[in-house]
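Taking it in order: structure first as C-alpha cells, then the write-up.
The complex is shown incomplete by one protein chain, all other protein chains being positioned as in the whole.
Here the chain labels run A and B in written order, and each chain numbers its own residues starting at 1.
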Amino acid sequence: MSEEGFIELDGVEKVFDVRRKAGFLRRERHRVRAVDGIGFRVARGEMVGYIGPNGAGKSTTIKMLTGILTPSAGRLRVAGVDPSRERTRLAHRIGVVFGQRTTLWWDLPLRDSYGLVRRMYRVPEARYRSNLERCVELLDLGDLLDVPVRQLSLGQRMRGDIAAALLHDPEVLYLDEPTIGLDVVSKAKVRGFLREVNAERGTTVLLTTHDLTDIEQLCERVMVIDHGRLVHDGGLDALHTAGESERTLVVDLARALPPIEGVPGARTVKVEGPRQWLAFATGQSAAPIVAAVAERYPLVDLSVREPDIEDVIARMYAGGKGL
Amino acid sequence: MADAQAGPRSAYPPPRPPEALGRARGALGALRAYGLIVAMWVRSTMAYRASFLMTTFGNFAASGLDFAAVMIMFSHIDRLGGFTLPEIALLYGATSTSLGLADLVLGNMDRVGQRVRDGTFDTLLVRPVPVLVQVAADRFALRRVGRVSQGLLVLCWGAVGAGVAWTPAKALFAAVMVIAGAAIFAAVFIGGAAFQFWSADAAEVQSSFTYGGSTMLQYPPAVFARELVRGVTFVVPLAFVNWIPALRLLGRDDPLGLPGWVDFCGPAVALAMLLGAGLLWRVGLRNYRSTGS
C-alpha cells in the first residue's frame, strides 16, 4: 500500500462545533465543516503544494496529517501509520514548520535549540553533525549559530526553524507558510534548500503558501482546497489554464494620462494618477509589452506582479473548472 | 506526472526510533525529556542574571513576609486555635515546602490556556515526547527554590521548637508527609491545567486551591469552620498535605475524629489524586484534539 501512496487520505472530514455569541449570555452552536471529504495520495519523494484561501482548511489538513487533530471521519495514513493514534511514534518520522510559530529558544543561541532536537529525537552524534553541517551550508547559518534567537531577523529565524525540523532526518516535511513575511533573499535561500533536500534525501514535502512563486519554483503538483474541498489536483500549468490567471505590469508614467491603449496582448485594468495597471496572460513575456508602452508613453518606472493565489483560485472557481 | 519528482530514494537512510518501548522505558524517557527541557529553561534564565537573582531572593522573601505576618500575630498572642508559634511553624513549613516543590516541578502549567490561544500548543504535539512532560517543564523557574528553602527553614525551626520527641520513624513520616503533600498539590496543578482545555480564562480558579489552600493549611484546623475543614478533607483532600499527618506528629486529635490509620493515607491519597488528574488531562487533551480549540 505504501508503494502507491506515502500519504493517503480517503474521504477525510473535520467538523468543528463553533459556539458564537448571540446576545449577552446566549451562545449559539453551529457546525463548521473545515475539511469536507478530502482524498488524495502523495508518493514518497514528491513535493506538493497545498494552497487555498484563508480558512479553506489547509492548516486543519496539516494538523490531521501530523496527528495534532483527530479526523471526524475518513481514513488517513502517513507512512502506513494512523497519525492521530500513533502521534508520538510518528513524530520521529516527520518534520513540521509552522510559519509564524518558532520552536527555537528565544534567549539561547540557535546551536542550543539544535542540541535539544538532537537529544529529544535521539539523533546519533555523527549523523547530527553531518545534517547540521549540510543545513548550515545550504541555509547560510554559519554566522548565526551562536547568536541568541531573539537577535535574529524574521528570515534568519525561519531558516533556523527549517533546519531544526530536518535534523532528525524526517521522511516527510510539512511546511505551513514557510516564506510568509520573508525578504527576497531569505525566500530564495529557503526555496533552494527545499529543492536540495527533496532531491538529495528524497524527503517528501507538503507545503502550504500564499506565494505562488513558491509553488512555481518548487512543485510540479499542486492541490487547491476551497471550503474544505479539493477543487484542483494536478500540474501547475493546468492550474494556470484552469484559472486563466494573468500577470500584471505596473507602470509609472511621467504624468497622469488617459488609459494606455493599443498594446497587443495587454489591456489596462486600473488607472490611478500617473500609475497604470496592465494585465496580460501568464504564458506571455513581459518584454514586448514593456517595449510597446515605452515607445509611445513617458515611462518612469515599472514592475511586474505575479498572479495572486487567491485571485487565481477565485477566477478558477468562478469559471467552474474545478474538479 | 505525480511521480515525476520522486527523486532518488534517500541518500541518508533515516534511523528508526526503537520500537515498542516498554512502559518503564517510556517513563524513564519522559523523565529524561523533562530534564532536557528544564536544562534549556535554566540556561535561558541565566541570560538575565540580575533578574534571576532578584526573583530568587523575591521568592524567598515573599514566603518570608508571609511568615513574618504570623510572627507579628504572635507578638500579640501566645496561642492561635490552641497552637503555639513553633507548632504553627511546623504546619506552615510543611505546606509551604510541599507547595514550593510542586510549584518548582510543574508550576507553569497554567500557561496551557495561553498556548492553546496563541497556537503554540500545536508545536508541542508534533514532538516525540509526551505533551504533559513538555507542559510541566514549560518555563521552568529555578527561582522557585527560594520558596522551597524558606519553607524548609521554617519547617526545621518548627520541628525543633514544637516539642516533638523525634525518632527516625517520625522523621521518615515527616519526609513522606512533605513529598506526598507536594504530589497532592501537583495533582491540583495538573487538574487545573487540564481544566483549561475547556475554559482557558478560568486559570485563576486553580490558585484558590493551591495558594488559597496552602494559606489555610498554615493555620490549625480549629480556626476554621467545620464545613471548611470537611471540604478540604473529603472534597479536595488537601488536609492530607499537612493537617492530618502533622496532628499525629504533634500528638493532637484531629477535629473530625477520623480513625488513626487515616493519618498514614497521605501517599495513597496523593497517588489517587495524581491518577485522577492524569485521567482528566487525557480527557482534556483528547477533547482539544477533536475540537482544536
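Observations on the structure shown:
We adopt the following convention: a residue touches a chain if its C-beta (ideal position, glycine included) is under 8 Å from a C-beta of that chain, and two chains touch if they have at least 3 such contacts.
Following the convention adopted for this analysis, contacts and distances are computed from a predicted model.
The subunit not displayed here is recorded in UniProt as "ABC transporter permease", chosen from "Aspartate carbamoyltransferase", "ABC transmembrane type-1 domain-containing protein", "Chemotaxis protein CheA" or "ABC transporter permease". Shown chains touched by the undisplayed chain in the intact complex: B. Considering the whole complex, the residue from B:D66, B:D122, B:D138 or B:D263 that touches the absent chain is B:D66. The chain that is not drawn here is touched, among residues B:A27, B:V42, B:V160 or B:V205, by B:V205. Along subunit B, the points of touch with the absent chain fall at residues 48, 50-55, 57-59, 61-62, 65-66, 68-69, 72-73, 75-77, 79-81, 199, 201-205, 207-208, 212, 215-216, 219, 222-225, 228.
Keep this in mind: only the chains that are shown with their structure count from here on.
For this pair, subunit A with subunit B, the centres built from the Cα atoms lie 42 Å apart.
Listing the residues of subunit B that touch subunit A in their complex gives 1-12, 14-17, 19, 33, 36-37, 40, 43-44, 47-48, 118-120, 122-123, 125-130, 286, 289-293.
The touching residues of subunit A, counted against subunit B in their complex, run 14, 16-17, 41-47, 60, 63, 66-70, 72, 84, 87-89, 91-94, 96, 98, 101, 103, 105-108, 112, 116, 119-124, 127, 130-131, 148, 168-171, 198-203, 219-221, 234-235.
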